[in-house]
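Every protein chain of the complex appears in place save one, which is left out.
We call the chains A, B and C, going by the order they appear; numbering starts again at 1 in every chain.
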Amino acid sequence: MIKVTIWNEFRHEKVEGGVPGQVYPGGLHLALRDGLAAPDLDIRTVTLDDPEQGLPEALLDDTDCLVWWGHKAHGEVEDALVKRILKRVWNGMGLVVLHSGHYSKIFQAVNGTSCRLRWREIGESCRVWCADPSHPVAQGVPETFALEHEEMYGEPFMIAPDGHVVFYSWFKGGETFRSGVAFQRENGRIFYFQPGHETYRSYYDANVLKVIGNAIRWTGTAERRVYPSMKRAEPLEKVD
Amino acid sequence: MIKVTIWNEFRHEKVEGGVPGQVYPGGLHLALRDGLAAPDLDIRTVTLDDPEQGLPEALLDDTDCLVWWGHKAHGEVEDALVKRILKRVWNGMGLVVLHSGHYSKIFQAVNGTSCRLRWREIGESCRVWCADPSHPVAQGVPETFALEHEEMYGEPFMIAPDGHVVFYSWFKGGETFRSGVAFQRENGRIFYFQPGHETYRSYYDANVLKVIGNAIRWTGTAERRVYPSMKRAEPLEKVD
Amino acid sequence: MIKVTIWNEFRHEKVEGGVPGQVYPGGLHLALRDGLAAPDLDIRTVTLDDPEQGLPEALLDDTDCLVWWGHKAHGEVEDALVKRILKRVWNGMGLVVLHSGHYSKIFQAVNGTSCRLRWREIGESCRVWCADPSHPVAQGVPETFALEHEEMYGEPFMIAPDGHVVFYSWFKGGETFRSGVAFQRENGRIFYFQPGHETYRSYYDANVLKVIGNAIRWTGTAERRVYPSMKRAEPLEKVD
Partner (left out) sequence: MIKVTIWNEFRHEKVEGGVPGQVYPGGLHLALRDGLAAPDLDIRTVTLDDPEQGLPEALLDDTDCLVWWGHKAHGEVEDALVKRILKRVWNGMGLVVLHSGHYSKIFQAVNGTSCRLRWREIGESCRVWCADPSHPVAQGVPETFALEHEEMYGEPFMIAPDGHVVFYSWFKGGETFRSGVAFQRENGRIFYFQPGHETYRSYYDANVLKVIGNAIRWTGTAERRVYPSMKRAEPLEKVD
């Protein structure tokens, strides 16, 4: 059983009369939770406005994969929390960063870059392409699939150069984007996936959910360990 | 002319009667400054205990390559300063991290990892190997050279997987290490180089100085720019 | 002065009454030669039907950068010639592979893969994006530029995973592609660039020529060397 914690900023959906609240009643974390439900996943949801910003130490310690959706409140997430999350990733906790989470403190910390990109929100169509069908996150995903409406995210995407690109996205308005990218930091695996603007229905799309489910299973099953321990070592060979 | 700022923690060398102060009178930054002196380099030195921890905005803005040596006071370096440095790296400033700087906040931020390693300080001999003679940092450096005494740094070295390894080190006591590693973060180039324990004479060694000089010239000549600007983009193709 | 040899298959353009011969009279190598002309480039052109398939040992030995355009006669290029080229790349000769050259024996040999891709030839528009403005091949190239007509090349593109992507292409019909990719094999640099179908005018486009010129200068200036020599080495440390 993989213990999954979905963290949602949950601010857009609470704006009265707003589109996000209509598309995702109760918050997009609930749509993700319901869409991802499976016998091998134990899914919990938390939000920014929960105590300890939703992620007390005990919950992090009990999490195999943390799913992250944030947007307009990136700056409110405490630096100390970001450090706690990053340390657990180093020790093998999985991290799946969604959509506007590209600009979160935790994803920037993973990359060592700003993770800036081009963007435009006009509801244009988006098409996702699989470039590495052999990757675990691509299993069962068609070579290509379309989303009728998405926010455009385009290159240049300022991420670390070791991101292994599993998916690329094409946008009607002329852009292209590394939209599904796998990273490793110490013992931990990280996956970024672009679809999921708060005003569109991407988190009800079967292909999008398939990718996110795969990403949870791939990142959430790395062996947990602290390694190495940064301590003094005795010589193993004769030094005379 | 490349504007170089050598930042030295400068604490070990001030301990009265200590070995570092005897090996590097006035601080190892002075040995580096003198050993690296060349017509194309304009070298300034600063230390942790200088005002603004040695790196006011104006100096950073006037720096093409920042050389970093720190050890026991990593924790004292302010997070805000680390962010200012990292942002300049993204915009093209070079960064050369030396020896125990592997565990500095700025190098951890570049990697998104702890940068932990094995270590041992018994003055054993070290041998450096060049694995990519075509890299700019390897120009004029012999295939291999030895250092009579160095601190052992050994694998596993917890850095980001995209580090391009130019040099490996062999240690008498049985370890091996990725000792010269090149990174890119946005427009900026970073180079890490292992030799340089405060109690040994590595910064008087011609080969070590050659590598550091090459690293300064390689990282310090990237074009400076802010790119891209993370702003809304108009569609370039008809979206209808 | 960089010695450039442009190798063109030169078969399409000789088909009487064909479009390629009208778009590129005398062969596309002449359009490239004229479009790339510059004081620092000494450009020669050869074709498949020349003696020794255009590339006798002496010419290869006198070449800093080999530019390759082939398509329907990939199979005719002799394996022995491919090996001779590859060996020179290892020793530092640059290689720039254009368009349908993706499926040439030499590019397959560089990658260790088939270099297969999706394709379609309906003259749709193509848009090139720069993803790494700091790369030498991107200097002076705008963030994006369009080509009115090109053959579509799309993902998945079966190349080696270490290709550093400098440019991506967007195609009107819904595909995206890694269209400008840099490789290193031993001491040699290789660059692949997608535009250049024989029936369209891409090799008269200023941006396309700018990229190819940059690629020639980047790949053609690596230091030439044979390294290492695969021979027995004496121990450097005491083995007792």
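The working rule: contacts are C-beta pairs under 8 Å (C-beta built on N, C-alpha and C of every residue); 3 or more make two chains touch, one makes a residue touch a chain.
Every value quoted in this text rests on a predicted model; they were computed, and no experiment measured them.
Residue C:162 is the one among C:78, C:162 or C:223 that touches the chain not shown. Shown as candidates are C:1, C:58 or C:233; the residue that touches the absent chain is C:233.
Set against the missing chain, the residues A:20, A:54, A:70 or A:92 yield one that touches it, A:92.
The omitted chain makes contact with subunit B at the following residues, 127, 129-133, 143-144, 154-157, 161, 164, 168-171, 174-176. Take subunit A: the residues that touch the chain left off the picture are 92, 125, 127, 133-134, 139, 143-144, 146, 170, 172, 184, 186-188, 222-223, 225, 227-228, 236-237.
The set of subunit C residues touching the chain not shown comprises 79, 86-87, 90, 103, 109-114, 116-122, 124, 152, 154, 156, 158, 160-162, 172-175, 184-186, 227-230, 232-237, 239.
The criterion applied here is as follows: only the chains that are shown with their structure count from here on.
One simple way to say how far apart two chains are is to compare their mean CA positions; for subunit A and subunit C this gives 36 Å.
Computed centre separation for the pair subunit A/subunit B is 31 angstrom, with centres defined by C-alpha atoms.
Across the assembly, subunit C contributes residues 127, 133, 143-144, 170 that each touch 2 or more other chains.
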